[in-house]
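Yeah, one chain of the complex is gone here, protein chain that is, but the others are all in their spots.
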Amino acid sequence: MTRFKSVFAYTFNRMIRQLAATFIIVLLFLVAVPLFFAVISGTLSEYSIMDAVRSGVYPMVVGWFLIVIGAETYPQFKMMIQNGVSRLTYWRAKVCAILLITFIGTIFNLVYNWVARFSISGIHLAYSQFFTNPAMNILVDFGFEFLILTAVAMTAMAVGSILSLFSRRGQFAWIFLTPIALIVLLIWLINFQERAGLLDETWIVNFLKFLLGFRQQFGHYNPLVPEVTLVIYSGIMAAVSRFFFGQLKIKK
Amino acid sequence: MSSGIEIQHLSKQYEKKTILHDINLKFEPKTIYGLLGRNGAGKSTLLGLISDRIFPTQGRILFNAEMIHDNDQILGQFYLMSEVDLYPNRRRVRQLFRDTEQLYGEFNRKYADELVKKFGLDDSSQYGKLSTGYRTIVKLIIALCVPATYIFLDEPVLGLDANHRDIFYRELVETYTERPRTFVISTHLIEEIANLIEQVVVIKSGRVLVDDSSEALIAESYAITGPKNVVDSFVSGLNVIGSETLGNLKAAYVFGALDDRPIPDVITIEHMDLQKLFVNLTNEEETQNDAL
């Protein structure tokens, strides 16, 4: 248990520092690039630093960051095994650190969206009438943001751990071939559905509607169903990554 | 209950090539081992298996009768310093020390600082920017400062000059006396560690050839020199592992007891040193070329 604590602390510290660095880089970029163009085009008077601060990019940064940090498996495994940390402990520490980062990122995103941008997400609109209590709605919003980010991060972890089993060349092949395969599959599915009429009130459509918590009235959708769905999905992805973390070994 | 590391029927294959074949070994606590073998004999693979970096094809490795695989408590007792660099290149040496302290739970920072000075290492530079020799030194320092009780050193003096090698051997003895633990040293420079190691394990083509104390080994290895025909008849029936001839003079190398056969006056019998024994044991041919 003490081992877990120290590995978790190490992993979390590393992540939070990298997240901070990422934010700083993005902020500098958003300040510098418009400024550069403003100077070149001679429209410096129209330049406002607040545009950089209020850019809609930041909430996305959390998502990108979770994808990158979630997928990165082998480099940290090297450090872990060199320091006598088991695969299981590495996995546990990483999942916990990512959940904590996700939690922090969620709070940041919500607060940022409310304070800096006064924006409300589409997701929020679809489900906002289900509960009449505004406090519950905040909780629902938080839950969606947190669970979507978690699902993204866990997917990245699962994919990253699978990729880590391959050589660098194998990884490139998978990264390039998988999207192509998915697109081909999607085209085929669309064609198939047009012929078979799959979306016309079949069980698939009903099931999809159920997963979204669909109700007759937009805005009254049940948010708990999709949230539970996200939890289950994240759990499956975590289990997949757990399995492949167990297969990690030092490559020749 | 056995204490220490116990390797049982361990085999490792890569693709279809057998690297290790049915290895059975024990590593006892607080002992300095020499793990000897020629290039490609399987030493690094064995050390990789013991530290759970790779998986065996067959067999198992126990520590105090528990499986080592994915066991934090056991793996935290081990440290493998290998030729492969597992540390992030962009990390500074000082940060690596801190990381190690956090992940191992303990780290002799004072001793590390001392060693940094002795080796003339710049601990503010990035790990990846160091020369091979200094990267070896960083890994050595970490190996000597972690709280582990089983330290595996795979080619510990790679890229070190004579001066740095001397510092390392001195410090090894120093730290070993202060805190006795097991060191398993795999190296090509046998002469330099011959007097340091208590136990010798020789691996040849993935099999354990010798596993004994160095004292017993040397006591059982003989160089028999004299006129060719006398030496030949004297060593007939003995385990001759190599020979050299110069004109009519012959030196036969024997490994194993000499039994009670009478020793002719014209031959001299001496013990081989570890290096010579190793060279003869691991030579691919049955006897060496008859030329000096």
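Per-chain residue numbering starts at 1, and chain names A and B are given in the order in which the chains are listed.
We adopt the following convention: a contact is a pair of C-beta atoms (placed from the backbone, for glycine too) under 8 Å apart; a residue touches a chain by one contact, two chains touch by 3 or more.
Quick note on the criterion: contacts and distances are computed from a predicted model.
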item	value
Which of "Iron complex transport system permease protein", "GntR family transcriptional regulator", "Trimethylamine-N-oxide reductase (Cytochrome c)" or "ATP synthase subunit C" matches, in UniProt, the chain that is not displayed	"GntR family transcriptional regulator"
Chains on display which the left-out chain touches in the complete complex	B
Candidates B:I23, B:L160 or B:I197 - the one touching the absent chain	B:I197
Touch list for subunit B against the chain that is not drawn	32, 169-170, 173-174, 176-177, 192-193, 195-198, 215, 218-219, 270-273
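The working rule: only the chains that are shown with their structure count from here on.
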item	value
Whole-Å gap between the CA centroids of subunit A and subunit B	47
Residues on subunit A engaged by subunit B in the complex (per definition of touch)	2-4, 6-7, 9-10, 75, 78-89, 246, 249-250, 252
Interfacial residue positions of subunit B with respect to subunit A in the complex	14, 48, 51-55, 70-73, 75-80, 84, 86-88, 99-100, 102-105, 148
